[in-house]
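Heads up, the thing below is written out as structure tokens.
Left out: one protein chain. Kept in place: all the others.
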Amino acid sequence: MLTTAPAKYRRKRIDPLVVLVFFLLAGVTAMLGRTICIMPQQMPGLENEVARHLHNSGVASPVTAVLLNFRGYDTLLEVMVLFLAVLGVWSLTRATFVGYMGDVSPVQLAMVRLLAPFMFLVAAYLVWQGSHLAGGAFQGGAVLGGAGVLMLITDLPWLPMVPARPLRCGLALGPVVFLSVALGCLIWSGGFLVYPLQAAAFLLVLIEAACALSIGLTLAALFVGGRPYGELMEEQPYEGGSGQGDE
Amino acid sequence: MMSTNLLYSLTGLVLFALGLYALIVCSHLLRKILASNIMSSGVFLMLVSTAYRAGNGKIDPVPHAMVLTGIVVSVSATALALVLACRVQETSNVTLVREEYQHDTSGA
Partner (left out) sequence: MLIFDADAWIICPIVFPLAASIFFFLSRRTGPVAAPVAALATGVSIIILLRQLLLFGPRHYYIGGWQAPLGITLRFDGPAVLMLAMTGLTGIGITLYARGYFSFRIAAPKRVGRHERQERFFWPLWMMLWAAMNGLFLSSDIFNLYVTMELVSIAAVALAALSGKPASQIAAIRYLLVSFLGSLSYLLGVVFLYKTYGILDLDMLQDIAGAAPGTRVALALITIGLLLKTALFPMHFWLPPAHANALAPVSAILSGLVVKGSFYLLFRFWFEVFSGAISIGALNMLGILGAGAILWGALQAMRQQRLKLLVAYSTVSQLGYLFIAFPLASLEGNMKVWGAVIFMAMAHACAKSAMFMAAGTIYLHIGHDRINELVGIRAYLPVTALAYAIAGVNLMGLPPSGGFIAKWLLLSASFNSMQWWWGVVVMVGSLLASVYVYRVVCQLFIIPEGYTIKKQYPRSHLLEWPAFTLALISLLLGLFAPYPLHILTIGSSNVATIIPGGPP
């Protein structure tokens, strides 16, 4: 739509409002930049605190320790944000994209068949590696999501037939596991998200694995951009024939 | 180096401002969504640059975790915005409000 702009669009008159916005923003940015320049540059953050408590966190990687232990509540809510995104997207529309995007070349098909299992392996490795080096649930989940998107655009025949119930359970797995571990800690060691020291490493890996799976599924589901056909099928036998809009 | 931190912070600020400009000026929904993504990238760049510590190679892990959280939040919001924009275009075809308005006035 934008590529075929007629000639008169090219010679746009300059909107005075746009100029005003430009200069206003430039001024504000300059002020903010000046503040950054005069601010002290090397304030100590929380790295010493993290280093002091790292041995009690159950993992060796400081980022993972912050993510899942010290600020685990943030991450719990963040997993909920992803879950909420799927909820929101599914509430809006049914999936119109079922994976078919023109002809799939045999090369692509073969490549994806080779790549997808490999990507699953990489994802699992990233999750496991997260406990001592860079990596973790989100990195692993992103790779899983990428594998899911690849499989979706390659039109694998079994994908549209994934039943809705296991899909729902997979999407909710991460939030459920995280929340139950957090509540289990409440009962076991007396505080929300207070991991018992001897079990911390195991619990963190458990949470990471469950979250990675859910994140991968979530990203693929967001790519599809609507609830799958199995979802709500029983309740709305007639909606299929009534076109797109349910206004 | 002192200036490393500063460089990334200022770049992040400029990205934020560019995104904000586009968010205000562009009328196309897709561009607005892209603009907000650029803004969030700018903020994340600034945030992650605070983790940099000169010299000993140690970093502050807290901003890393915050950026990771922020990215996930922004992905979720973007996904919802994109699907919502598609729905808006399907049901009422208003993604190109200004362009179409110009079309109508020029044709009439």
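Should a chain be cited, it is by its letter among A and B, assigned in written order, with residues numbered from 1 in that chain.
By our rule, a contact is a pair of C-beta atoms (placed from the backbone, for glycine too) under 8 Å apart; a residue touches a chain by one contact, two chains touch by 3 or more.
A quick note: this is a predicted structure, and the numbers were derived from the prediction, not measured.
When the full complex is examined, the chain removed from view is found to touch A, B.
Where chain A meets the omitted chain, the residues involved are 31-32, 35-36, 38-40, 43-46, 49-50, 53, 69-74, 77-78, 80-81, 83-85, 87-88, 90-92, 168-169, 171-172, 175-176, 179, 182-183, 186-195, 232, 235-239, 242, 245-247.
For chain B, the residues touching the absent chain in the complete assembly are 9, 16, 20, 23, 29, 32-33, 36, 39-40, 43, 46-47, 50, 62-63, 66, 69-70, 73, 76-77, 80-81, 84-85, 87-88, 91-92, 94.
What we mean here is this: only the chains that are shown with their structure count from here on.
Measuring from the averaged C-alpha position of chain A to that of chain B gives a distance of 17 Å. Contact residues of chain A toward chain B in the complex are 1-2, 8-9, 18, 21-22, 25-26, 28-29, 32-33, 36-37, 41-42, 45-47, 50-51, 62-63, 65-67, 71, 74-75, 78, 81-82, 84-85, 88-89, 92-93, 138, 219, 222, 225-226, 244-245, 247. Touching chain A in their complex are the following residues of chain B: 2, 5-6, 9-10, 13-14, 16-17, 20-21, 24-25, 28, 50-51, 53-54, 58-66, 68-69, 71-73, 75-77, 79-80, 82-84, 86-87, 90-91, 96, 99, 102, 106.
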